[in-house]
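Quick one: the structure is below, and I'll ask about it shortly.
The complex is shown incomplete by one protein chain, all other protein chains being positioned as in the whole.
So that you can tell them apart, the chains are marked A and B in the order they are listed, and the count of residues begins at 1 in each.
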Amino acid sequence: MTGFLQHTFDGLVNGAFYALLALGLAVIFGMLRVVNFAHGAFYMLGAMGAYVLLAELGVPFWWALVIMPVVLGVLGMALERAFVHRLAQLDPLYNFLLTFGLTLILQDLVKSRYGVQSIPYAPPAELNGSVDFGLFDFPTYRVFVLVFAVAICVGVWWLLTHSRVGMVVRAATERPELTRAFGINVGRWVTPVFGFGIALAGLAGVLAAPMRAVNPLMGSDLIIVVFAVVVIGGLGSIFGSVAAGFGIGLIQAWGVVYLADWPILSQTLVFIVMAAVLMWRPAGLFGREEAPA
Amino acid sequence: MRRTAGLAAASAAVLLAAGCGGGGPSGSGDSKLTDDKIVLGVLNDQSGVYADASGPNSVKAVEMAIADFKAKYGDKAITKNISVESADHQNKPDIANTKAAELYDRKGVDAIFDVPTSSAALKVADVAKAKKKLYFNITGATTALTGASCNKYTFHYAYDTYMLAHGTGTAATQQGAKNWYIVYPDYAFGQDMEKKFSAAVEGAGGKVVAKDATPFPNDNFSTFLLKAPTLNPKPDTLGTMQAGGDLVNLVKQYNEFKLRDKGIGLAVGLMFLTDIHSLTPAALAGTTYTDAWYWNFDQQNREFADRFMKETGTRPTFAHAANYSAAMQYLEAVQAAGTDDADKVVAGLEGKEINDVFLRNGKIRAEDHRVIHDAYLAQVKPASEVKEPWDYVKVLKTIPAAEAFAPPSAECKM
């Protein structure tokens, strides 16, 4: 039982990263119909940025947690205006290729400056210990990651459900054309929403820096799983992406433990779940079929 | 890829026919050297996961060997016209294949060095065999290079999975690690390492309590780390066969879950000095692994490391020292043979016993071209004992050359 609780907790921590990244992908896809392949690269930039701030400027983790999302959010908005925007009217494949190319460029830029070897980044001293939950103890930093990520997801959810901005974003996400017909300048919201999604990826990157290998390629493998998460949750479904993020984290953790004798199965579990969901509900668990107008 | 490979091979063949009049070693004038020169080729990963452990600095190491060779022989050197060509294989077998052919055929390379990533290393062995040109593999780990895929022109120089697994598995078990939990990445290298490691542990009287394949690549090892203390009997050592970024992930999380405080030590299958540098010695303090060479082991190594530092600004990994050594031994063999004719050079190298900065009690086995030498069971120092940058390790034990490597495999047919 203790083991089960521990693994459940652990799965949620891992799921927190999926949830934050999937949430960003979902808002971007919803508003722009762009599958942002560069999301993993911005996650990487978040972590690398935290390292640069600490190692070269002496800026601690807590500030990085604020600075990196803002910096990357602004960078994201600039990229949206400069590139993504120009391809908006074309086949979505063009923007997929654009963001894919962007990923390679960002990775190689970082590579040329910092190399491929992972870079050290220690958790902040105040989160270095363990929290005793009675039945088991757990690294303080991971508890923090979970609480923080849940708070961010709840915050974003609240913003989306309780503010006029959130209402507009939901409407534009669900039916962009119809929303324009109701007098709303959907285009005006596209750039900030793109920046916001990127900022979430950067935030996840900063959170990852103390507990994962920080290197130029850290986002490129993760993003494949996150795409699966988004598909399972339903493309563009904000609630679905968060729920699927935590859900996949749990399934992976349980899978590794309870399917230990079938590593092939536990390693591909995410994609097995994805295939099953797609067969049962092609639009994803919380997705809706694309509606016209 | 296949298409470019075909094109490159075709154009190389055209050039060969046009330029070399049919190919084959053909001396010009009195010299016994093809084109009056020796060209060494370094084929490795110039910007990927092995770029720091080997990469561009291995090219530097080979250049150092050339300079030392020229200084040693002066006017008596077989030629002063010795150069280096390098190429990036991006750890991809098909690119390695194309680049190797290009180096041999178009760049006039006499011997190829380095070549990390086992699948790429094996491809280049095939090319060397077909072209009848020398190939010193340094950073490939697979024992197949001296097993089923061995050939007359291929030498395996620095280490292999047997050396890594047996060094650490046997020595660490003898030193008190009785119960092991082994995690390994689920691909050829990891599976091979796990088998050899488990065999070594059990051969030394230890017990493998559990072993788990992990996804590759993987950034989350927490599930395995949570599982470790709950196993019965509780393991005293976690053996990880992860490498590169995966290793960094695992070690970070091992520390986060404070497994060392819970009585579970860490032993690593393959680790380069650059890995310790990027994780910081504090994160790895107490970790054991097998090293093929360590820069601060003795005065001779240190002198080489100081010169290397001047050239590159960093301390050498075993891969750098091994590239230096292999280049040097190749040039010595050409000098001794008085020709760069591949068959004659190979004949001179086979069975040769060598002691140099990298090879201690070294011997080039004629049977399978495994270059055997002393290996070292190493342990990462606690941060308090690290007195200078890059001096992260103490050598616990020298593993004699004869024990460090497996006996020649019956699978190798020269």
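In the analysis below, a residue touches a chain if its C-beta (ideal position, glycine included) is under 8 Å from a C-beta of that chain, and two chains touch if they have at least 3 such contacts.
The rule is simple: contacts and distances are computed from a predicted model.
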Should one name the undisplayed chain from "ABC transporter ATP-binding protein", "HmuY protein", "TonB-dependent receptor" or "Transglutaminase" using UniProt, the answer is "ABC transporter ATP-binding protein"
Contact list for the unshown chain, restricted to visible chains: A
Return the single residue from A:Phe133, A:Trp158 or A:Phe182 that touches the missing chain. A:Phe182
Among A:Asp137, A:Glu174 or A:Asp221, which one touches the chain that has been omitted from the display? A:Glu174
Contact residues on chain A toward the hidden chain run 167-168, 170-171, 173-175, 177-186, 288, 291-293
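Definition applied: only the chains that are shown with their structure count from here on.
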In the complex with chain A, residue positions of chain B that touch it: 47-49, 51-52, 186, 212-215, 217, 219-220, 222-224, 226-227, 230, 245-246, 248-249, 252-253, 256-258, 274-275, 277-280, 283
Within their complex, state which residues of chain A touch chain B. 3, 6-7, 10-11, 13-14, 111, 115-120, 122-123, 130, 139, 141-142, 208, 210-213, 215, 217-218, 221-222, 252-253, 256-257, 260, 263-264, 267
